[in-house]
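With one protein chain held back, the other chains of the complex are shown just where they sit.
For subunit A:
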Amino acid sequence: MEHVIRAEGLKKRFGDTQALAGVDILARRGTVLGVLGPNGAGKTTAVRTLATLIKPDEGRAEVCGFDVVKDAAQVRRVISLTGQYASVDEELTGVENLIMIARLVGHPRREARRRAQELIDRFGLSAAGGRAAKTYSGGMRRRLDLAAGLVNDPQVIYLDEPTTGLDPRARNAVWDTVRELVRDGATVLLTTQQLDEAEALADRILVFDHGRVVADGTSEELKEKVGGQTLAVRALDRDRVPEVVGVVARITGARPETDEDTGLVTAPLDDPAALSAVVRGLDEAGVVASDLALRRPSLDEVFLSLTGHHAETEGEKE
């Protein structure tokens, strides 16, 4: 098991704010590590530390075996950073932006031009490559930003809230790119405030809150941490709700909750095998269910139970 990112006890304070209060991070090669948390949770500070932009007050971190403080120069050779705010040069064209970075990382002029064009094409910006980046839409700008991050063939890619402010289509395009990068062998550390984004992309998720990791695991594990599964049944005929409640109560041994508006009956369920018993029970009672499902608690419910507040809470801007 190879850990390309390995951080222990990272602490960082800005004035009165403890941005990181002792954070451990492990990311395996070729996986997506999701860092989930609201604004001000310390996500960006963690990324900037791992990208050698700031030094931790305490603790240590290694990327591909290089210490982010002592071997910062080597770390910069293997990483790329795509910031929360697209950090392309808006005055330059898309192609010029990429040529500039290619030249900076040491490609000769011709090679830089070739590489730039190749990335522009790959990210579907061929038509806009010669236009100033300030004329790009949010989605195009983010794609250019991702392309800029790939110029030096990084092994580790940090994406700091890569889809913030994007419409759903542009967001899906970024998601596809992230999956592609991982398929090509890169390791991605992705910060996000969106629970579904972490769930869709991340192999493992760290939940940040007030500079600490409050949970760590796959999205399934996180959900399990909060409790088992939830059985949800809705009768086709709203008059049969009491019978549904009776069947569910008998089989789960719990007191079901009924949503007055929708008629949805829910109850916690520890044994998944009980689902078929519920089906049989409803069948025997002659109740037709329009909705019958075992579902896991949503990540939002997970966040709420882990931190005591909703993920949407607006905190101090990092």
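By our rule, a contact is a pair of C-beta atoms (placed from the backbone, for glycine too) under 8 Å apart; a residue touches a chain by one contact, two chains touch by 3 or more; residues count from 1.
The rule is short, and it goes like this: contacts and distances are computed from a predicted model.
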Missing subunit (named according to UniProt) among the choices "propane 2-monooxygenase", "Transport permease protein", "Carbon-monoxide dehydrogenase large subunit" or "Transketolase subunit A": "Transport permease protein"
Listed residues A:Gln155, A:Gln193 or A:Thr258, member touching the removed chain: A:Gln155
Per the touch definition above, residue among A:Val105, A:Val182 or A:Val214 touching the missing chain: A:Val105
Residue in contact with the excluded chain [from A:Glu58, A:Glu90 or A:Asp196]: A:Glu90
Interface with the unshown chain - residue positions in subunit A: 1-4, 6, 14, 29, 48, 51-54, 62, 64-65, 71, 73-74, 76-81, 83-93, 96, 100-101, 103-105, 132, 148, 152, 155
